[in-house]
Each structure stands twice: as C-alpha cells, then as structure tokens.
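Here you go, one structure.
Left out: one protein chain. Kept in place: all the others.
So, chain A:
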Amino acid sequence: MDDTDRAVRDELERRLAVLAVEEREAPQPAFPRSDMVALVAIVVLSIVLGLIVGIA
C-alpha cells in the first residue's frame, strides 16, 4: 500500500465516521413519495399525450 492508498483509506474512514454520526442525528430521507407520484404522473401524462397525438 503506497502513501496515496493510505491517504484515501484514512480519508474514507474519516468520512464514513462523520456520515455515521450525521445519519444517527438526522437520517437522510428517502425520496419523497409525493414527489415520486408527481414524476410518475408527468411520465404517464406525456405517454398518454404522445399516444393521442400519434394516433391522431
């Protein structure tokens, strides 16, 4: 293991430790369900619009 590898490993460990504390204190939320519904609605509406125009 050279110096760069060791520096990267140390930095990774430091970051994982910080992130573990951050996560315990305030968990990073999953993607909001309401936003997912809105995005799926955009896709579905676009597909329906495309079908209508395509058929017409």
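Some notes on this structure:
Operating definition for what follows: contacts are C-beta pairs under 8 Å (C-beta built on N, C-alpha and C of every residue); 3 or more make two chains touch, one makes a residue touch a chain; residues count from 1.
Simple rule for what comes next: contacts and distances are computed from a predicted model.
For the chain of the complex excluded from view, the name given in UniProt is "NCS1 family nucleobase:cation symporter-1" [choices: "Transketolase", "Sigma-B regulation protein RsbU (Phosphoserine phosphatase)", "ABC transporter permease" or "NCS1 family nucleobase:cation symporter-1"]. Within chain A, the residues in touch with the undisplayed chain are 4-5, 7-9, 11-13, 15-20, 22-24, 27-32, 35, 39, 42-43, 46-47, 49-51, 53-55.
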